[in-house]
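First the structure, then my questions, so here it is.
Subset of chains shown; positions unchanged.
A and B label the chains in the order they appear, each numbered from 1.
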Amino acid sequence: MYSFKNDYSEGAHSQILNALIETNLVQEEGYGEDQYSLKAAELLKERMNDADVDIHFLTGGTQTNMTAIAAFLRPYEAAVAAVTGHINVHETGAIEATGHKVLAVPCAKDGKLTPEGIESMLDAHPDEHMVKPKLVYISDTTENGAVYTKSELEAIHAFCKSRKLLLYLDGARLGSALTSKANDLELSDLPQLVDAFYVGGTKNGALLGEALVICNDVLKENFRYMMKQRGAMLAKGRVTGIQFLELFRKNLFFDLAAHANTMAMKLAEAIKEAGYEFLTPPVSNQIFPILPNKLLNELHQQFHFFDWERVDERYSAARLVTSWATKEEAVDAFISSLKETITK
Amino acid sequence: MYSFKNDYSEGAHSQILNALIETNLVQEEGYGEDQYSLKAAELLKERMNDADVDIHFLTGGTQTNMTAIAAFLRPYEAAVAAVTGHINVHETGAIEATGHKVLAVPCAKDGKLTPEGIESMLDAHPDEHMVKPKLVYISDTTENGAVYTKSELEAIHAFCKSRKLLLYLDGARLGSALTSKANDLELSDLPQLVDAFYVGGTKNGALLGEALVICNDVLKENFRYMMKQRGAMLAKGRVTGIQFLELFRKNLFFDLAAHANTMAMKLAEAIKEAGYEFLTPPVSNQIFPILPNKLLNELHQQFHFFDWERVDERYSAARLVTSWATKEEAVDAFISSLKETITK
């Protein structure tokens, strides 16, 4: 049975595996000081038109979030996130385990934060009897598949700057965001708009790996100490370096994300044509169609995917996730099943 | 220039890479619930003749140590380690960052702990004004290349049991230990002798990965929560699962370690023949010959390796590390250089 459960069901894109094989017996320095990691960092800086950012390769999203946020905050400072934010819900309290409260802002179905939402948290935390909100955490795409527009991100950036807040962007699915039809941001916009962010590899064709980009000078110092301390520095740093080198050597990172989006949009079009709505507008590799429970049950016989939330007695939203590896035949098969089931 | 600096200079053994390629497009569950991880765990249990241990795959040694020790201890409990122990010196305070003191016991050059050393720490910490020593950390091989004999480990085990201490073994180089000529332990002895240990993959032919084995029932519950919280649970858990499956499917783990030891012993023999002593007896893939500074300078022109410590005005100990990937020609070249330099 084909799976639309997530975007980490398969291994890595073949170019990445090939690069691992080709370089395999070259002797290299450990702990991220190998030539591949250094080159990959240079390449990323070029792509961002910013020679001053610091780039570090870590192994996963939770690890990257917890290591960065713990490095950036003083003990009494808190992170502000949408109530649906990954750090608030799906990291088993990783941020709190580093000592910091996550302040959860109620948000719309799309999972986006707004200056108003952030401000409400500042207003609610005026003095030393409460934590001090200091870092704003957003995800692009959000956990609900939405994409920040440039003007939205600029507004959050301006608000954060005016209130001396740090802005951190979780880019686990940044590839999908940047290649979404709803997107008008460039990778090279980000260093001007956020204090730090990461470029997700795990969910976009790498075996594992996230590239943390620290843009704000104040946050750069001694970050390698933090990585080592939090178990985030691989002895064979080459493993992540080589993968990011391959992703950004040409255009692989964007091509893979674009493929995932194309597959999702094909699914979404067919579902729309069949007359169904979505929980949030489908714009990235995660889509949330609202389908009759009966139809969902039929589709579950043929495909793996998650039910997301109950909408009413008869309808529920499903989550369908595509990836760099999604086969168009599988998408076609899903669409066929959908149509067949409807017309049964 | 060939490097004897460490055992993580290259990528992974070709069988492991091949296994990654062959399985690459199979869709699998995430977060360590893929079939490869499950099979690898079963295989390891068979090799240990113990169906009751719990096995988890993590990405590196520091991460494994910090996640396990933080899971096993109450907040006021401390780990006892040799002063040279990896957790005491080379993990950037990872254990302390989880809230626990590391009590450092003075030890011999070999880096081994003894019941007497552990007892001295218990004697020095009698009441609630001091931390409570609770977990004993040892490494096999030690950071200085030594190997615990079965009777030594049994003695520490018995002491720990009698004093209600947990015994944890860092097996970053367990392969080298178990295939050392100085060793009389079997992998299957360990579940009876320690409460938890890990089997090191990174330094024995894997791209990355350590297999944590929890033997004591009391320590098993909810460990996956800890892994997720500390950033130690890969979305693509298959990456470590496949590698351990390959390492233990047949005998690869032991073969690779034996090769590393053979290469080290060849170096050691030649150095002995040339009339030099060692800081500690050479028995594993790390050897510490004491050589004239002048000779060291010459060798540094041709090979990468670390100077370890000054012995006297004229002599220093070097550290030479071999690995699964060490080429015999490189060893021969080193020996030739040594001989040539001496006779110059």
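Miscellaneous remarks
In the analysis below, a contact is a pair of C-beta atoms (placed from the backbone, for glycine too) under 8 Å apart; a residue touches a chain by one contact, two chains touch by 3 or more.
Source: prediction; values computed, not measured.
Taken over the full complex in this file rather than the chains on view, the one protein sequence occurs as 4 copies, with 2 of them shown.
Throughout what follows, only the chains that are shown with their structure count from here on.
Chain A and chain B have centres, each the mean of its CA atoms, that are 34 Å apart. Every residue of chain A that touches chain B in the complex is listed here, in rising order: 2-3, 6, 8-12, 14, 17, 20-21, 23-30, 59-64, 66-67, 91-94, 97, 202-203, 207-208, 225, 228-236, 238-239, 304, 325.
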